[in-house]
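== subunit A ==
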Amino acid sequence: MNALIVTAVLGVMMMFSSIVLKRNSAIRMLAIVGLLFTFIANVLDSSGVHFFSINIKGMMHFDQFAYFFISISIFCTFIFFLLSAKEMERIGVNYSEYFALIFFILCGIILVASFTSLLILFLGIEIISIPLYILTGSDKKNLKSNEASLKYFLLGAFSTGIMLMGIALFYGSTGSFSVENSVVIAATTSPMLLIGILLLLFSMSFKVSAAPFHFWAPDVYDGAPTVFTSFMATIVKAAAFIAFIRLFSLAFTPLQDRWQLIVAVIIALTLFVGNITAVFQQSVKRMLAYSSIAQSGFMLMALLAFNTFSVEGILLYIVAYSISTMGIFSVLVKMKDSSLEEFNGFAKHQPVLAVALTVFLLSLAGIPLTAGFLSKFYMLKAVMHSGNFLWLIIFAVLMAAVSVYYYFRIIQVMFFKESDSNTIIVSTSFKWLLSALAIIIIVLGVYPQLLLQFLV
Partner candidate 1 sequence: MPSLENIANFIHNWLYTTFNATVALLLEFTIVAILVIGLFSVLGLVLIFMERKVSAYMQVRLGPNRVGPKGIFQTVADTLKLMVKEGMTPNNADKFLFNLAPFIVMTAAMLILAPLAFAKNFQIWDINIGVLFVTAISSVSVIGILMAGWASNNKYSLLGAMRSGAQIVSYELSAGLSIITIVVLSESLKISTIIESQANGWWIFKGHIPAIIAFVIFIIAVTAETNRAPFDLAEAESELTAGFHTEYSGMKFALFFLAEYVNIFIVCVIGATLFLGGWMPLHFGTNTTFNEMMDYIPSSLWLFGKTFFLIFVIMWFRWTFPRLRIDQLLNLEWKYLLPISMINLLLATAMAILGWHF
Partner candidate 2 sequence: MIHLLQIDISKAVNEVENAGSYLPIAIQLLLVVGLIGLMLLASHKLGPKRNTSDKLEGFACGIESHGDARKPMAIKYFLVAVLFVLFDVEVIFFYPYALSFKQLGWDGFWAVMMFVGFFLCGFIYIIKKGALQWED
């Protein structure tokens, strides 16, 4: 609860920061310090120091997993600010508003990480979505950004409508918004409940851009300003996953056999569409958009099997995926455009960055010794433990092999192509930060307990 209120207040503060503070760097500092404070507040909260005592009437429940995930997203946002906060200046004049919106999104993330009532889930999803529509369209002079924003808004509103319908059916059959097994068990026979679950499944699949509902993702990720794409495709997406998994693991496990196969099919489709389409992309940004679809296929596996492996796996996956993707995007932001040629001979100009990027790409591809490998391994192991879906595991491994192709293509152009003398200018601190992130990826790949020990 600490973090929720702190982020809300910080959001309001950021709204006013441009009126009080004149310099962009001061606004940026305020945001970073505020985020640090939020992190501390959340850690204190998880260890029993509550700033506020609010009767939440059982609509939210902060368990260790929720606290941990909230900490991770705050941490990732912190990294995001360090890496790319400066780049936001180039998008438009509303610098402080972007921070305010990001803080509001964090609010939504905290809500979806801790809800036990469908009302809170809905509010959380909306609080995440509405600022995102705006951030997507924040580059107002750019037609592509506008188009992406409108597309995202229309499809997002449509999927929210479906979600509301699902919630309504859930409420109609159970008489409660509460996300609990007992509520669902009491109404298992109701066909209305099943349809409700199905609609919730579809709308949440839309939010995480799983396959038949992924059509918005490439256009939106491509059209949005690159800085915000990196935020959307990582932290926000992770939050949508957590909401998805939380909803289904808390409430719908009694009906698992009814929806499990659908989820398996969605996963297979997501893996297929994401990986195969990514192969044919010429723009790195668009390729990353498809790769993020492909990665959601793996993350969705946590939905198939709820066990310790999947819980640990999904958190590890989120960290590995978010850090790697943000790292790549942070370099991409600095490029002139996002075509593959931009990376020609990158290793010659920026050897440190090139190595760091290589680590990120390897992690995304799931090469051993990186966190990406371990997280994929955890997910597959979780599915294996649940006993069914051997075909899915084989298919997933196959698709991971395909993914290696398009990730390695970037590595190949970076190291083995001649440069066209276009360099990017980066500060030393940026290099340090990116190297540190690469080291985190490797360390987590070798010793994941470093992260997962907090989960106990």
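Criterion: a contact is a pair of C-beta atoms (placed from the backbone, for glycine too) under 8 Å apart; a residue touches a chain by one contact, two chains touch by 3 or more; residues count from 1.
Regarding candidate selection, all candidates are chains of the complex that A comes from, given by their letters.
Quick caveat: nothing in here was measured; it's all calculated off a predicted structure.
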item: Direct contact with subunit A in this complex, candidates 1 or 2; value: 2
item: Residues of subunit A defined as touching candidate 2 within the complex; value: 12, 15-16, 19
